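Yeah, one chain of the complex is gone here, protein chain that is, but the others are all in their spots.
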Amino acid sequence: MNYLELTVGAVLVNNFVLSRFLGICPFLGVSKRLETALGMSGAVIFVMTLSSCITSVIYNHLLVFEISGRRYDLRYLQVLLFILVIAALVQVIEIMLQKLSPKLYQALGIYLPLITTNCAVLGSATINAKQGYSVLEATIFGCFSGVGFALALLLFASIREKLELSNPPKSLAGTPIALITAGILAMAFIGFSGLC
Amino acid sequence: MKINNNAVLSFKGGIHPSGNGKDLTSAKAVQTAPLMERYFVLLGQNAGKAPEPVVNKGDVVKKYQLIAQASGFVSANLHAPTSGTVGGLVTVPGPMGVPAQAIEIVSDNLDEAVEPMESIDWRNSDSKTILDRIARCGLVGMGGASFPTHVKLSPPPDKVIDTLIFNGAECEPYLTADHRLMVEAPRKVLEGAAIVGKILGVENIFIGIEVNKADAITELQTIADGYGVKIVPLQVQYPQGSEKQLIDAITGREVRSGGLPMDAGCVVQNVGTAKAVYDAVVGGIPLIERVVTVTGEVVAEPGNWLLRIGTPVMKVIELAKGVTDDPGKLILGGPMMGFAQKSYDVPVSKNTSGILLLSKADAVNYGSGSCIRCGRCVSACPMHLVPCLLGCAIESERYDLAAQNHVMDCLECGACAYVCPAHRPLIQHLRRAKSEIRRRSQKK
Amino acid sequence: MSEIFSSIILPAVIFMGGLGVLLGVVIGVFAKYFKVDSDPRVELVTELLPGANCGGCGKAGCSDFAKSVVDGENPPGKCPVSSPEQVSSIARALGIDAGESFARRAVVCCGGDVEQMVRTPNYNGVLDCASAVLVAGGPKGCSYGCIGMGSCARKCPFGAIEIINNLAVVHSELCVGCGTCVAVCPRGVIKLVPAEAEVHVYCNNPDKGPDKRKVCKVSCLGCRKCERYSAEKFGTSGFLASVKYDAAELPTAADVEAIGCPTGALLTAKRHLEIETNNPEFAPNEDK
Partner (left out) sequence: MSEEIKNTESVRLPDAEKLVLSSSPHVSTSDTVRKIMYKVLLALLPAVIAGVWYFGLRALCVIILTTVCCIGAEALWCKLAGKEVKNTILDGSAAVTGVLLALNMPSSVPVYIPVIGAFLAIWLGKQVYGGIGNNPFNPAIVARVGLLIAFPAAMTMWTAPRNFEKSFGYENFVTPQQRIILQKGGKAAETITCATPLGAVKMSDKEEFAQGFYSHPQMLWNCFIGNRGGCIGETCVPALLLGFIVLVAFKLINWKIPVCFVGTVAVFGAVIHTISPALAPMPLFHVLSGGLLLGAIFMATDMVTSPITPLGAIVFGVGCGIVTSVIRFWGNYPEGVSFAILLMNALVPLIDRFCGIRPFGYVKARKEVAK
C-alpha cells in the first residue's frame, strides 16, 4: 500500500465532507467562526485517529479468536462496537475540554457530543474494515481523513466569515448560502479526481 | 536620516490627486481683508479645554486685548480681532457643524490696538520666557489639529527631541495659504522656526516643502542657512503633510502605533505656526489673523486673504466677489480632510486654512455600491491598512474585526475614499468605528 | 438453541459487555481527574428566561443574566422582557425573592419629523444615525433631536420602532422596554419610562426657546405652562420641560388637554402616534 496515495486520497480526492458527504452536520454547525472550526477540527482529527486505531486493532486482532478449538467470528458486531468506542472517546474528550478549555467547550456546544454520531468518524472506521487496512494504514487513513475534514471545515469557515460581511438576499442569508457555497466547494474538489 | 544632497523625499503609500486646483490661487498674493462690522470669535478653537471669556456684554475692547483666558494647561488665550464693543456670548454655527459659543465683537471701525508687548531678544532668553510669550499670545497649531503650541513645545523631560520639522508640504489640493506665506514672508517663517528650535534646544531643523512649490523652495533655500534651517524638497504626494508621514519621509523613523511624534524624537509644526511664533515673540502680537485660501471653481475671484479670526465666511465670499454658480459644498480646510458646513455664517478660526466652495460636479457623490476589492485603497493607505476590509466589517457592525485590523491607526486622511471607484463613504465608516471603539473602551 | 447461545450470543454479550465496562472505567477515571463544577440552576434559569438576548438587563445575554441571578447579583425581576409570571416562576425555581419588576417602555422624545424640523443641507453618506452625527451633526437642524435614519428600528429585537417621516416612533404595545434602542441612539433622545406613563414631552433640546424655535416648530419652548399647572407632575430643567416619571401620580390625557401646550411638545403617546401616522386607525385601540 502506498502511504502517499492513502494520504492524498483521504485529504483531497475522497475528502470526507466534499466528496463522500459525510459529517455535514458539524461542517455546517461549527463553521461560523474560524476559531471554533479550528477547535472542532482538532477534536475530530483526534477522535478519528484514535478511533480508527482502536477499532482497527479490535477489528483485526480481537474479533476473530479461537477458544478451546472453537473459532469465534464476531465481525458482524462491527457497527455496534465502533459506536461504543467512538462514544467513549468523545465522552473523554468532552470531559477533558470542559476542564481544559471551557471557552472552546462553550463554542462547540452541542456539536461536541454530536461527534459521536458524526458519520465521518464511524465512516472512517467502517471504511478501514471494508478495505482491510492494517492497523498502521487504518491509523494513517483515520488521521488524514480527519485532516481532510479539517481542511474542508477551515476553508468553509473562512469563507463563511467573509460571507458574513456580504449582504445576500434575506431569504438566502445564513445556512442556504452556506450550503450553496459548500456545493461549489465540492465542485472544486472534483478536479482532484484520479489523483490516486 | 534620509537627508542627502537635495534628494526629493517621500513616504510609502498615498495618492497623487489629479488637477489639484492649486493653480487657482498659487500665484495670488495675500490680500489684507478690510474691517468687518462684526466678528465672532469662537471659544473652542483649540484642542483641549475651551478658554473662559473675561469680557462681558457691552465691554469696550481694543485690538489685541485678551477676551478669553486659557482655562488650564491645554487651552489657549483668545484676543480681540479689532476694537469695538462686546456683543455678548452668542451661538453661531460651529466649524464642526454643531452650534458653538462665540464672543461677538462689534467693530467701531477705529481698529485701535492696545500697547503691544515688548519684543523678546530670543537668542539671549531662556525657553521659559519664550514659551510664556507663546502661551500668552494664544498660539495653536495652524495646520488643522489646533493643539496649543506652548503645550506641544513642552515635551516631558524624559523624551529626547532631536529633530524639529516644519510642515510646508501643504499636500491638500486647492490650498495655497502656506505656499504664499513662505513666498511672501520667508524671513519671518525661518526666524520663527529658529525660535522654536531654540526653545527645544534642537539643532536639526527642517522645513519640508513639496516640489510643486518651487518658488517657495528657492526663496527659502537662499536664506535658510542664516537661520540654521534646512529646506527639504518633498514629492508631491498626499498626505505628505501628515505628521507621521512627514517624519517618515524626512528622517526615516516610524512613529509607533498610538505614539506621538515625540516618541520618534521629533516635533512637527506648521509653517503658519512658525510665522505666528515670530509675530508673538519678536513682534509681540497675539494671534488674531491668519492667511486663508478662498478658492473653488465657482468662486468669482479666488485668492489668498489675511483674515481676522472671527470673520464670517459669507463676508469672505463677498470679498472674493461672490460666486458664479451655486456651490454644492462649503468646506473649511482642504477637500481631503476639511469639514463640510451647513451654513455660511460659520466664522473663520485659528485653524481655518482654506474656505473651499466646490461645485456640484467637482464634489464626490458617495454611493451605496459594494466593494469590488480592487485593492486601490490598500496601496493608497499611508498607514498601510486595508480600508476596504475595514469598510465591509464596519458596515456589518463588526467593530471587533475593525479593531483587530488596526482601525484605530487610521489618520482619516481620505486617500482610500479618494481612490475608491465605487465611491464608498469609507472615511465616514472609519470615523464611526473609531468613535464606537473609543466609546466602548471608555465604558469598560 | 444452546449452540447459537454459546457460539453467538454468549461471546457477543461477553465481548461487548467487557468492552463496555472497560470503556466505562476509562470514562470514570477521566471524569474524576477532569471534574468541573457547574451549577445546573444556571441552565434552568436560562431556559425560563425569554431568550431574547436583548441585553436590556445590562448583561451580555440571557445565559449571562441567568448566571448573575443564580449568583444573587441580580433579582430575576431585572429582566425587562419577562412577564411577571415568568419572573415569579424563576424566583420560585430558585426559592428567592422575585425583586421589583420594572415594566418600562421606550419613548423617542422628539416630534421633529420632516414637516416640523428644519432640514439643513442635503446629506450624502451612510444611512445610519451614529455615522450621520459624525458629519457636521447630521442633516437635521436640531442637534438634540431624532436623526431619523432608523438605527434604533433596525436594532430593536421586537420590531417596535417605526420610522415615519424621518422620525423614530415607538409602538408601545410592541415595546418591552429592553433598552437596546437607548444604547444605540447617538443623540440619547430615547428614554425608558414607566410602562403606565401615557404623557411625554416630545422634545429633547435644552437650548433657549428662540434658538429651538428657529430649527423646529414643535419644540418645547420652556414656557413652564405645564409646571405651573402641576409642579408635582411636571418639571423644567433649563429650558426643557419634563414629566416627573417617579412622581406618585402620572399626568393623564386630561392634564394635557387642560394645559394646552403652545407648541404641542407635550402629548399623550397615543396622540403622538396619531399625528405621526396621520391616521388615527393606526393608533393603539383602547382595549389593547
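When the chains are written out, they are named A, B and C in that same order, and each has its own residue count from 1.
In this text, a residue touches a chain if its C-beta (ideal position, glycine included) is under 8 Å from a C-beta of that chain, and two chains touch if they have at least 3 such contacts.
Since the structure is predicted, the reported quantities are computational estimates derived from the model, not experimental observations.
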Chains in view that touch the one left out, judged over the entire complex: A, B, C
Chain not shown: contacting residue from B:Met142, B:Leu181 or B:Cys420: B:Cys420
Chain not shown: contacting residue from B:Leu357, B:Ala403 or B:Ala433: B:Leu357
Positions on chain B where the hidden chain makes contact: 1, 13, 17-18, 37-38, 92, 97, 160, 162, 173, 244, 248, 253-259, 263-265, 298, 300, 312, 314-315, 317-318, 321-324, 326-331, 335-345, 356-358, 360, 362-364, 366, 369-375, 378, 382-386, 388-389, 405-406, 409, 412, 414-415, 417-423, 425, 427-428, 431
Missing-partner contacts on chain A, residue numbers: 34, 154-155, 158-159, 161-163, 166-169, 172, 177, 180-181, 184-185, 187-196
Absent-chain interface as seen on chain C, which is shown: 120-125, 134-136, 139
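Convention: only the chains that are shown with their structure count from here on.
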Chain centre separation in whole Å, for chain B relative to chain A (CA means): 61
Centroid spacing, where centroids are CA-atom means, of chain B and chain C in whole angstrom: 43
Residue list for chain A, restricted to those that touch at least two other chains: none
Interfacial residue positions of chain C with respect to chain B in the complex: 120-121, 124-128, 130-131, 134-137, 143, 207, 211
Chain B - residues contacting chain A, complex: 370, 392-393, 395-396, 398
Of all residues in chain A, those that touch chain B in their complex: 164-167
